[in-house]
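Reviewing the structure listed below.
A single protein chain has been omitted; all remaining protein chains appear in their positions.
Entry: chain A
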Amino acid sequence: MQRIGVFVCHCGSNIAATVDVKKVVEMVSHEPGVVHAEDYQYMCSEVGQAKIIEAIREKHLTGLVVCSCSPRMHETTFRKTAERAGLNPYMVEIANIREHCSWIHKNMEEATEKAVILARAAIAKVNLDAPLFPGESRVTKRALVIGGGIAGIQTALDIADAGYEVDIVEKTPSIGGRMSQLDKTFPTLDCSACILTPKMVEASANEKIHLYTYSEVEKVSGFVGDFTVDIRKKARSVDMSKCTGCGVCQEKCPSRKTPSEFNRGLNTRSAIYTPFAQAIPNVPVIDREACIKFKTGKCGLCQKVCQAGAIDYEQKDEIVTEKYGAIVVATGFDTIKLDKYDEYAYSQSKDVITSLELERIMNAAGPTKGHLERLSDGKHPKNMVFIQCVGSRCSDKRGKSYCSKICCMYTAKHAMLIRDKYPDVNVTVFYIDVRTPGKNFDEFYRRAVEDYGVNYIKGQVGKVMPQPNGQLLVQGVDLLDNKQILMEADMVVLATAIEPNADVRRIATMLTASIDTNNFLTEAHAKLRPVESPTAGVFLSGVCQGPKDIPETVAQAGAAAVKAIGLLAKDKLMTNPCTAKSDELLCNGCSQCANVCPYGAISYETKLINDHGIREDRRVAVVNSALCQGCGACTVTCPSGAMDLQGFANRQILAEVDAICR
């Protein structure tokens, strides 16, 4: 029988205002095994912890139940407290009477009853706890960054700067990401390429950084400190070691009808292409779907004109397997599809464009060489309408519930740049709210309104109607004047909501990193661990975690790098002892547990088993505790109940259920 001490925390008034803590102490003190019960205002404080240590020593406690906040907050704290008093840290159970009880209830009587029940469950579990001892695992001193946008580049640069090897895997032919598509950046209006290109060059020149462009992460196994990753290097059809980047192949390529991804499909590119002039590496790829040689077997022009002999039609995808200690996800974003917003006539008129398309139009390397013109007839627009929150802050299921965060600022930027360069253009912005928190952000927006005469109208646009004369009729509402507005426009720009890159689900699944309902990667703690994924060793950089502008992305990229460096700096990691264990006498050797194990931690051995006097060779499951992450998938799959999770044994969970149902 255990000698259990129960410690009930008030958490100031967080718990005590809703739960009668004295009553909880009184009720649990009669539970089997409980020899000590007390309450205190802040159990996690030094005084609170001292009370626990004193009780362990004086009452010779063998197990603890702390009724407090979520174990995610303070389980580690109290385990360390127990350890300081000489108790095995895994003899501590937390009854979460804050998040699971006081915060969600109003009635004190009911909340108190529930707190007692939760404490009883934890007591029942401690009664069956056994001391556990962590093992050790090694750390591979190399990091992987998935995504080569500004977030990934910055993270890689920072990790490399600390002296660690780092690989960037980028699925497109060049690093640079979304930022490379932007024309100018707010709030200082620097040219995006001018500030990004040096970083791209730095990343490619840094000998600690290895770039895998036109590559994708195919498979991830292992765990914190020791991930094994398969990277698929898609066939470029161009030998990177031979290509000089002269560009002749692209000039001569006769297949020129593929929409340019980089220019958001506003113009076309050749089948052999580098996405943009500053691309790194400056080595083209052949788009095999578009290439005439691959489609019909006839052509081969690029091979003929290539002086370096770099074109290789036979090249095949290559799988590279590499080991990493840490993985940083920096998969970025895309704009949402607008097929559910047909009221804005995006699909009906070439002159209704997204803001990202406007970036390309404004850019000197874009489809119009930087001239503001209508894509339908090339005419210079006189009236432009910007519509904010297209798909953002959406209460119905068409769009996103969140604010995309960057649109207010880039629209102010677009409006200002247009008014500055083309003072004859009238610019109107329809908005729900203008949100410009951030250093020098509101001043920036005020300049657009006050110095540049941009016409801001609070209200939404209901419909954009293309007219036979090529004009766009915009029907909106001015909420401040309380009147309907019907205005003509030459171009309409939609501040389209952003969403995580479509690949993120696949990548999150591979990494067993959790994602929220909007497909943003979840942080380990929304406030206190914002750059870590709940999966150990996986860190988050940039918009994959939530909407962000460039300064925020760069800041988070650095923070993710620091967390990764902190991990890589360690030689060994303590492993979680709450791992699965197989009872050889019960194991059927049926392999079902191995089939479901996401970590490849289960293997089989044929062993001589002495089953109560019957000696025979049996095929039995063996768990590699260094690989096991304690997910428990095997324990629920095992039909004979041979597989069990240490620290969360089936019996313990049933004992908790029994205690709750008592």
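For this structure, a couple of remarks:
We adopt the following convention: a contact is a pair of C-beta atoms (placed from the backbone, for glycine too) under 8 Å apart; a residue touches a chain by one contact, two chains touch by 3 or more; residues count from 1.
We adopt the following convention: contacts and distances are computed from a predicted model.
The chain absent from the displayed complex carries the UniProt protein name "4Fe-4S dicluster domain-containing protein", chosen from "4-amino-4-deoxy-L-arabinose transferase", "4Fe-4S dicluster domain-containing protein", "Heme ABC exporter ATP-binding protein CcmA" or "Ferritin-like domain-containing protein". In the complete complex, the residue from A:E46, A:D424 or A:E616 that touches the missing chain is A:E616.
From the options A:S70, A:S376 or A:T637, the residue with contact to the unseen chain in the full assembly is A:T637.
Listed for chain A, the residues touching the missing chain in the whole complex are 506, 509, 583, 585-592, 595-596, 598, 604, 611, 616, 619, 637, 639-641, 650-651, 654.
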